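As you look at this complex, bear in mind that one protein chain is not there, while each of the others sits in place.
Chains here go by letter, A, B and C, matching the order in which they are written, and residues are numbered from 1 within each.
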Amino acid sequence: MGNTAPELKQPPAKAPASHPSGDKRFKILEVHMKKLQFKQDALIEVLHKAQELFGYLEDDVLLFVAHHLKLPPSRVYGVATFYHFFMLKPQGQHTCVVCMGTACYVKGADKVVEAVQNELKIKAGETTADNKVSLLTARCIGACGIAPAVVYDGTVTPRQTPESTMEQINKWVKS
Amino acid sequence: MILNDLIAVKEKELASQKKIVLRCCMAAGCISSDSKGVKEQLEIAVTEAGMQDEVEVRGVGCMKLCCEGPLVAVDPKNELYVKVTAENAPSIIASLKGGKANVEQTDPDAAFFKKQLSIVLANSGIVNPERIESYIAADGYLALHEVLNEMSPKEVVEAMTKSGLRGRGGAGFPTGLKWGTVAKSPGAKKYVICNADEGDPGAFMDRSVLESDPHSVLEGMAIAAYAVGADQGYLYVRAEYPLAIARLHLAIKQAKSLGLLGAGIFDSPFNFNVEIRIGAGAFVCGEETALMMSVEGKRGTPRPRPPFPAESGLFGCPTLLNNVETFANVPAIYRNGAEWFAGIGTEKSKGTKVFALAGKIKNTGLIEVPMGTPLRTIVEEMGGGAPDGGKIKAVQTGGPSGGCIPSQHLDTPVDYESLGKLGSIMGSGGMIVMDEGTRMVDVARFFMEFCMDESCGKCIPCRAGTVQMHNILDKILKRKATGRDLAKLEELCDMVRNTSLCGLGQTAPNPTMSTLRFFRNEYEELLQPDTFGAGATHSQPVTK
Amino acid sequence: MAAKTLTIDGKQITAEEGETILQAATEAGIKIPTLCHLEGVYDIGACRLCLVEVTGTPKLLPACTLKVAEGMEVSTDTERLRKYRRMTLELLFAERNHVCAVCVANGHCELQTLAYSQGMEHVRYEYTFPKWNVDNTHRLFGMDHNRCILCTRCVRVCWHIEGAGTKNVSGRGGKSKIITDLNQEWGDSESCTECGKCVMSCPTGALFQKGSTVGESERDRNKLEFIVNAREKKQWNA
Partner (left out) sequence: MERIKIATVWLGGCAGCHMSFLDLDEFLVDIADKIQVVYSPIADVKEYPEGVDVCLIEGAVCNEDNLELIHKIRARTKVLVSFGDCAVTANVPAMRNQFGLGNTESVLQRAYIENAQYNPVIPKADGIVPKLLDRVLPVHETVQVEYYMPGCPPPAERIKALLGQVLAGQTPKLEGTQLKFG
């Protein structure tokens, strides 16, 4: 929000220089924010960095960012939840992202998702109870030439089928 | 850096060129099929064969025929190896000394390649995107030099207008007119933004351009900045494109170190800095006002226009916003002249268009063709038709904002107006081929679900209307809907299209409307008889 | 400031440059329905109820953000616009759980008033019956998300008039939700100043003062305008 709202002058945040938990990642995040001159318009860049460091954006991290950029927490939360890329909950040890772009869809990506959902008994966006595998869908990763594509732990893999996907996932489950 | 330095870089690069060049595709598609491993093994094989002095293994950008990747091309033998594995490397290297490699090849003179006309993709698959020298050797940054030294900003805008280039993001707004408006807008601070938030599912042209030839986009942006009087640029890239982001970072760093970006470019008073802003997964941020909100670090919600970004855009300043392909066209236009560009294409649609060909088609990948090329040439001659002897049913262009063009209209020339007449749009260039097995109502629901999920939620027609339309489409597919539901769907399509705040909502009904137009029978077959039992005399007064 | 002459619904009107169509129409006694618009805060053109037709422009434009121009011809009440307005209201009613009969704002609700004044006699779209919670944790106020129409008036008054930034929107699309701070319970908010402006601004029964009966829940919107005038123009005309 805040389309044409005047930039707010917040009372100086009394945030500690680093996080009381002593977690070094907060220090790294702070250095990153400093590099961006604590600019409020760098919020999305900062959230990217935070997610890279922490794996997901928990309240503590969002509050830390809000204090340092001198933004209201509601604004930081609003931005973090607007963009699909940001995760507010921890992910499983392994992630399986099935591309559901048009090209992948017409070549059967929906069958891949269905197979994983049935086998793991979770829905897209969820993590297995043992916290091993998270199933996610993407809105097109631009790999249409090799559809359907699935991203296993960050590695794009071409021409997947329900069988090949389950094969990979079963390797994780058994590990 | 002055012109002589630039020429020196070019000559040095050309002089160090080895006799044989193995071009190895290092774009995201081929990397996912282990082209990195292929390149490594090729390098090892070259060393083992002691051919380091004659053979260069060059990592290049996209070589277009993505479905056959990883691709390796051999210059000057004009050979193109497909589906190369790391194990194939020694065989390919051995063949350089004569004989034939035991690796599958494809004909580099096949229609898929021969029918292409490359302007945007001219360097793609040729230059090494990670080395600025490679771009300079292909006459890179010459256009920027010429523009800065020999043209006034006004002349630059005039030339752009003359070229007839129209925005490649989808709507086809004349680029020269846009540049002129920003140039004329009063304001000490102006911005140039490159929209690289390629959000259409099924489109990967911009990703390939950024991965294959990032400097052409930077050069285009710099020329635009000079024309409109901006000194700051932003490249808004999707987070889903990590390789493109990495190459852009590298390209900006290299250009800065050579004085081609930054302060006093080519020793002129012109300054131009570019920053990368990474998106975070929101299709609506392809809409210009939403994109600017996102660059400002806010929720990417669009705002009503006017005021247009050209008058009041990023941080309230006049802002020029073009997409990747538009900027990538710019250097060539100034290098070869506006007349040259205006000579390509049709009367109203000039130049070429890059398409990402995907779906139920034999050859998937990137193609660049002159505007006005018939769809049939693209999907049948170049694409090779449907795989396994299937029949093409429709071609989808424009993604969630576009429509499905049925096979009987395959002779339509690809240009902004012709596609618009068929209820589709040029879009950014995604082209998904559908065969007889594809159910069109399912396609309509797929896109509606996409729009529903991607609606920002700001305006009511898009936020709530897409939900209702999706529910009706779902009901139709579940064979629970009646003619009444279909009528409601059509009424909502009209309403959402006319009342939504931004392009996302305004075009969300397009896939549904176009499938209704050409494949209405598929909808009707799913409808159930109406059991509502209307009152027999319902509009009559009941007095006896 | 230069004066601009234009016609709205066939009526010749003179307006100041920089004024919106909505302002010019209101001054001329022409009523354009609005929902997200609120005197005193900036406009966002989101509810689409104030869309008008402008001769020569194929697109419908929101009167709240459209500036007057010389010679402009504006229609605010055509058959087409009336139809779209009714549909917009129907979509809103189907979106969340608006049960007027048991609402604190019954009789003082802008959504309810708009529905009957625009002739919306029933909702043709299927109600979606989403499950939203009611935040009753604040000692003075409550928020019932079932009745929220996401007009963001509360967000804007909290930013623009109070300056606290307590309220914002989370999520997107139909899952958008008005939040307090980090999506926490209102009662736990550190930034809320308890000024009550958000409650004053709410067009429906989504935000309410605790303990007040239906009859009392009429909102004092003039107070918001009063504060803005006092702060920005240094004018205190109560």
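In the analysis below, a residue touches a chain if its C-beta (ideal position, glycine included) is under 8 Å from a C-beta of that chain, and two chains touch if they have at least 3 such contacts.
On a predicted model such as this, the values are computed, not experimentally measured, just so you know.
Participant: Given that one chain is not shown, what are the shown chains it touches?
Facilitator: B, C
Participant: Kindly state which of the options C:14, C:57, C:78 or C:117 is in contact with the chain not pictured.
Facilitator: C:117
Participant: Based on the whole complex, identify which of C:7, C:26, C:75 or C:97 touches the chain you can't see.
Facilitator: Only one listed residue reaches the unshown chain, and that is C:97.
Participant: Tell me where the left-out chain touches chain B, residue by residue.
Facilitator: 531-539, 541-544
Participant: Against the chain that's been left off, what residues of chain C make contact? List them.
Facilitator: Missing-chain contacts on chain C: residues 93, 97, 99-103, 106-107, 112, 115-117, 119-124, 126-127, 129-131, 146.
Heads up, the rule we're going with is that only the chains that are shown with their structure count from here on.
Participant: Higher C-beta contact count, A-B or A-C?
Facilitator: A-B
Participant: Of the other chains, whose C-alpha centre is the longest way from the centre of chain B?
Facilitator: C
Participant: Would you mind checking which chain's mean C-alpha position lies nearest the centre of all protein C-alpha atoms?
Facilitator: Of all chains shown, the one whose C-alpha centre lies nearest the global C-alpha mean is B.
Participant: Return the distance between the CA-based centres of chain B and chain C, expressed in whole Å.
Facilitator: 39
Participant: Just how far, in Å, is the C-alpha centre of chain C from the one of chain A?
Facilitator: 34
Participant: What parts of chain B, by residue number, touch at least two of the other chains?
Facilitator: Only 282, 299, 303, 453-454, 456 qualify.
Participant: Mark out which residues of chain C touch at least two other chains, giving numbers and ranges.
Facilitator: Residue numbers touching two or more other chains: 44, 169, 171-172.
Participant: Please name which positions on chain A make contact with chain C in the complex.
Facilitator: Residue list for chain A touching chain C: 1-6, 8-10, 59, 62-63, 71-78, 81-82.
Participant: What does chain C use to touch chain B in their complex?
Facilitator: Residues 44-48, 51, 59-62, 65-67, 83-84, 87-88, 91-92, 94-95, 124-126, 128, 149-150, 169, 171-176 of chain C touch chain B in their complex.
Participant: Residue numbers of chain B touching chain A in their complex, please.
Facilitator: Where chain B meets chain A, its residues are 28-29, 31-33, 66-67, 69, 198-204, 207, 238-241, 277-283, 293-301, 303, 315, 356, 358-360, 364-366, 396, 399, 430, 432, 434, 438, 443, 446-447, 450, 453-454, 456.
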